[in-house]
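Shown next, in structure tokens, is the structure this report addresses.
Here the complex is missing one protein chain, while the rest keep their positions.
Just so it is clear, A and B label the chains in written order, and each chain counts residues from 1 on its own.
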Amino acid sequence: MQFCRVRSVAEAVDELSRWGTEGRILAGGTDVMPQYLRGEQSPAALIDISGIDGLQGISEVGGVTSIGALVTMRRLATASLVQLRYPALAQAAALVGAWQTQTVATLGGNICSAAATADTLPALLVADAQLMLVSKSGRRRVSLEELLEGPGVTALRPTELLRAVEVEPLGERGAEGYVKVSRRSAMDLAVVGLALRLSVTPSGVISGVRIALCGGARAAHRVPTAESLLLGSQLSGDIDVFGAVGEELARAVGPAVSPEAHYRRRVLRGLFDRLARRCTAQIPGASG
Amino acid sequence: MLVQPSERDVTIRLVVNDRAHQFDVDAGETLLGALRERLGLTGPKEACYEGECGACTVLVDGGPVASCILAAGSMSGRAVRTVEGLARAAELTTLQQAFVRHAAVQCGYCTPGVLMVLTALLDEVPDPCESDIRRALAGNICRCTGYQQIVEAALDAAASVQP
Partner (left out) sequence: MSVLGTSPERSDADAKLRGQAIFGADLSRTGMLWAALARSPVAAGRIRAIDPAPALRGDGVLEVLTSADVPDWRTGVIVSDTPLLAAGSVAYEGEPVAIVVAESRTAAEAGARAVALDIETAEPVSTPEQALEPGARLVHPDWNRFAVAGGEDIGRNGNVVAEVVHDPGDLDEAFAAADIVVEGTYRTPRQYQAHLEPKMALATYESGRFTIEVSHQYPFRLRDRVAQITGVAPSAVRVVGHHIGGGFGAKLDVSLEAFVALLARRFRRPVRMQHTALEERLVAPCRANAIVAVRSAVRRDGTILATDVEIVSDSGAYANNGPALSSIPMFVFGSIYRVGTARIRTRNVYTNTAPTGAYRGVNGPWLVFANERHMDAIADALGRDRRDFRLASLARDGDLMRNGQPLTEASILREAFDRVDELAPWRDIVSRNQAQRGIVSRNQAQRDAGARTSQPAESDADVLRGAGQAAAIWLTNPMPGHATVKLNEDGTATVITSATENGSGAVATGLRQIAAETLGLAADAVTITMPDTDATGYDAGSQGSRTTHVVGRAIADAAADVRTQVLDRASRMLEAAPEDLVITDGVVTVAGVPAASLTLGAVAQAATWSDGPITAGASYVTPTPPHDPACATGMLIKGWPTPTYHLHQAEVSVDTVTGRVTVDRYVVCQEVGRAIHPDAIAGQIQGGVAQGLGFALSERVDLDHGRYVQRTFKAHGLPLAEDVPKVEMIVMEHADPAGPYGAKGAAEPPIVPVAAAVANAVSDAIGVPFDTLPITPEAVLEALEAEPNGETVARAAREPVVNRDGEQERETTGRAS
């Protein structure tokens, strides 16, 4: 195995096109290294992109926030901009592993590994994340929804590098959050991760809703059937619609083929209610 | 499993406990392997090899990391602090002294990693509450103590450096 330390995006895409499927990108390495050490992966080259300054940083241009692929979970969890405008993302990042993981694990890594349990993905989905990809043949932009094809499977080409993620901030009369159910207080993968973003009109009508899940048999995904149940509801009077949404989410995670799937369905019924109440409590005048 | 066989070496420059080093590592070598076997620093412990227990925790540029799953090759230019770099001279740090007072050490195998995380926490949050401390320790398994005396030591250490 060869260790290729690259200093710029240009160098990185050169190495990627040279190694193709034989190369593995090393950013934080929290997925790649354990797999390598256990002998599950034996790439011909590790392409270390951790030294590329251009993939760092969180910036805001014209109301859109761009997050570099190398921004760490710790940074996402603690940056005030993220906490304020993307609270679900900050909450999700704070629930990835432990501090030791968060110090080095990157947003790009979480996206490109596309684990079914990746905490940040539902939070990114409700923020309509767009991914900026670059390769030797040029740049392209795809939505996260398009990128995620299955657990661990993405539409990313072997020669492509994820440069940054653009996310849409939470509106004035909006609220969002992420809840995770796992076995212990920390460290464990999500059995269920649930993100919700709501926008509400001044008269209390839900005018925008995005709901996304992770932890199931599929890659993280939105649940349009559940979203449509909520859209147009009057917040102050119609709280029990949350129960119906929970039921719909339980249906959407698929058949209870295993005890874990069965559990996931049961949890989702009440979990959505809990998250929705937490979110609506943050919207002025919405909680009645 | 500490050092996987590899074809190519990488030269890295590393500042460890304020001393500069330059040496070759293997492509798949972990930071823990490099510290223990090349620099002789056996304070950071080998335990789970999976980044799950925290016994190998060191600080990289001030942030705690699980050195057993960190590629040494990617560490060039970084500053690493291990447990050996905490007490500068004869005297233990405030935190270490609090560990003595609160009987927070039992078998001692998790202790180096726990100390590094709490050192980072006290640097960042000088006056942490109990839940801050427990949350910070999420990546450090201590099978002996049930954590209570560790938490109390950390609270005491924070109180002793407060004005």
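By definition in this document, a residue touches a chain if its C-beta (ideal position, glycine included) is under 8 Å from a C-beta of that chain, and two chains touch if they have at least 3 such contacts.
These numbers come from a predicted model, not from an experiment.
One chain is not depicted; across the entire complex it touches A, B. Within the whole complex, the absent chain has one touching residue among A:186, A:200 or A:229, and that is A:186.
Considering the complete assembly, chain A touches the hidden chain via residues 39, 181, 183-188, 236-240, 243, 259-260, 262-263, 266-267, 269-271, 273-274, 277, 281, 287-288.
On the side of chain B, the interface with the absent chain consists of residues 1-5, 36, 41-50, 52-53, 55, 82-84, 86-87, 92, 96, 99-100, 102-103, 105-112, 115, 131, 133-135, 137-138, 140-151, using the contact rule stated above.
Please note the rule applied: only the chains that are shown with their structure count from here on.
Mean C-alpha positions place chain A and chain B at a centre distance of 29 Å. Chain contact summary for the complex, chain B toward chain A: residues 1, 4, 6-8, 10, 27-28, 30, 49-52, 54, 57, 60, 63-66, 69-71, 73-74, 76-77, 117, 120, 135-136, 138-140. Of all residues in chain A, only 1-3, 5, 26, 29-30, 33-34, 36-37, 46, 48, 50-51, 74, 97-101, 103-104, 185-187 touch chain B in the complex they form.
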